[in-house]
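The other protein chains are all here in position, but one chain of the complex has been omitted.
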Amino acid sequence: MAQFINTLFNAVSLSSIVLLTSLGLAVTFGLMRVINMAHGEFVMVGAYATYAVQNLFSAIFPKSIQPLYYFVAIPAAFAAAFALGSLLEFFIISRLYKRVVDSLLATWGISLILQQAARSIFGTQGVNVTAPPFLQGGIFIGGCTFSYNRIFIIALVGICVLSVYLIMYKSGFGKQMRAVMQNRAMAQCMGINSRMVDNVTFAIGSGLAGIAGCSVALLGSVDSTVGQNYIVNAFMAVVLGGVGKLLGTVLGASIIGSASIFAENYTSSSIAKAIVLLIVIVFLQKRPQGLFVIKNRSLDE
Amino acid sequence: MKFLKKREDIVCFACICILLAFMPILLNYGVLSSSSIVLFLGKCIAFAIAAIGIDLIWGYTGILSLGHGLYFALGGYAMAMYLKLQSTGGKITDFMHTGGMTSLPLIWKPFLSLPAAMLLMILVPGGIAAIVGYFIFKNRVKGVYFSIISQALAWAAYSIFIALSPYTNGNVGITEIKSVFGGIKGPSNQRNMFLLFYASLLLMILIFAFCRFLAGRKFGKILVAIRDGENRAYFSGYQVSKYKTFVYVLSAILAAIGGAVFANFNGSITPSQMTISYSITMVIWVAIGGRGTIIGAVIGAFLVNLCEYSLSSGGLVEIWQYIIGAVFCITIIFFKGGITGLVSKYFPIILKKLSKQDNINKNIGKIERSRAYEHSNGS
Partner (left out) sequence: MNTATVLEIKDISVSFDGFFALSDVKTSVRRNTVHFFIGPNGAGKTTLLDIICAKTKPTSGTVVFYPKNRKPMRLTGMKEHKIVNEGIGRKFQVPSVFVNLTVEENMILSLKGHKGIRDSIFKKPSDEERSHINHILKKVGLEKQMHTRAGILSHGEKQWLEIAMQLVQKPEIIMLDEPAAGMGKPETFKTGEILKEIKKSCTVIVIEHDMDFVKQCADTVTVLHEGRIIAEGGAGEVLADKTVQSVYLGRGEE
């Protein structure tokens, strides 16, 4: 029983990490249909931002309030990735809205540059972020371990999903956003500044990747390739869930995360992940449009 | 003149090949100081072969695969496994010892003989590509969805390869191998190296000729038709998925051949050739060289790698990443046709200017008109 609960907790925890990294994609890819190959690098930017804030705190502030750096790091990571995303949209993506495959490649070029920049600034060696004391340790209940940082990440994901939901479906901006994504020309005719909406939407998606970087930094050392480890799962989660549906992404991430953990009971973790991906690929043959399909009458994508 | 115009790519390719053929001779007479440049050009030949495959599937058919590194590495591994067994004399390797094996595992056994290894080098990547392609294209997975799935596939294969380290030596890969013609490093082995170099060059020429033949026939037009209007192609009565699968398999096999040649020159093969980023690197060559023309793929593979080689040896590795990232980005946004696209656009204009200096006034109008025409072509 205890082992089962442990596995379940690990599953939820891994799912939440996959979800956090794919949430930004659900916005940029799901809504805008832009494949941002530099998404992983935005995660990396978030992670390095956390590292930078940590160092800043230990350099300036007295020991007693140093642990609080993490609460500054989250908005800082979001802001850094948000700003980068906004720049990227302005200079590159905006020229490629009708050329989806090309935007994929162009953002890959950006990702090469960002990775090298990270190596130039922070060195090729991985850097470590120490979790603040209140996130170290965990609760032990009857043989089950619930580590604080994982609980924290799950909560963080919950907050992020909720905010994205509120922004997308409940706010005025969200309405504009969905209008622009569905019919750019029409939205412009209705007086919506679609350039601005595009830009902010993309930046929000990037900013979410920054927050993901913040939590990724807690889990292991940060180097220039940290984003690459998450990007494949993130894309698959969005595709599996059905592009364009927030709920789909949540479900897709949960399936990929939990399936990996359960498969790990039988084999090594890297093989487990590979097998899960292969299963998802096979599944997508049955339903190429993912779990949730938005039916419409325009038959051509 | 008309003869030349239709075959300018062949002329260009011939120039490249002649230049390459002279390299070993130059080395022999001491004009080139070190053999490393020839070795490197040999690797470029391997890259060019793989790039031709990428060009067929992406440039012609419009299917962007982000997982061709998998096929490149599979070809490389098949070659390297054979070569490794040659150097151990058919006995089990060190890493198998470390992995706890006492006898040669079954999947290594066929690689004791060269013909079997060569066959598997083609069949394994081709077979995997056929299965994957058949299902994916039959189910009409296309565009970016295909790209995402292909990268997931490469990633999954990569993790499995690393996890099976007793068989594959994990992260390290298969190292310390000689070429099919024996050792190629050092002055005493120069003859072997030349042999390998010219054999690879010949292979590249054959592959170029074959693919250009394909592209020139109706087959090539159908690929372009599929790229530009898949539905229209279906309703013209073509079984699009069959064509796509065929091209996918063909390009996978070309990538595998490239990988095998690469393993010969490189003296090792590692799983890093299997990664997504390596796969996209191959796409970068084609993009910069010029997609949709076979010669563009060859030019791109040589040019990008030579630039990287000369910059890296000058200690400018860091800058290289920035340059290639930026150049790639700019090429994609502004110059869809890459280098060949630029040349075919502006070269005729320059040529006209040069040949008819006396008639400048008359020509300017013409040039402008042809520019306008090209412009409308490009958009």
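Letters are used for the chains, namely A and B, taken in the order the chains are written, and counting of residues starts over at 1 for each.
Throughout what follows, contacts are C-beta pairs under 8 Å (C-beta built on N, C-alpha and C of every residue); 3 or more make two chains touch, one makes a residue touch a chain.
All of these numbers come straight from a predicted model, not from anything done at the bench.
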Given B:M193, B:A225, B:A260 or B:M282, the one touching the chain that is not displayed: B:A225
Which residue of B:F181, B:Y198, B:Y234 or B:Y309 touches the chain not shown here: B:Y234
Residues belonging to subunit B that touch the chain removed from view: 214, 217-219, 221-222, 224-225, 227-229, 231-240, 242-243, 246, 376-377
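Following the convention adopted for this analysis, only the chains that are shown with their structure count from here on.
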Between subunit A and subunit B, centroid-to-centroid distance (C-alpha), Å: 33
Subunit A to subunit B touching residues, read off their complex: 35, 37, 92, 95-96, 100-102, 104-106, 108-113, 115-117, 119-120, 228, 232, 235-236, 239, 268, 270-271, 273-275, 277-278, 280-281, 284-286, 288, 300-301
Subunit B residues touching subunit A - in the complex, by the definition given at the top: 62, 64, 135-136, 139-145, 147-149, 151-153, 155-157, 159-160, 162-163, 231, 276-277, 280, 283-284, 287, 318, 321-322, 324-329, 332-333, 336
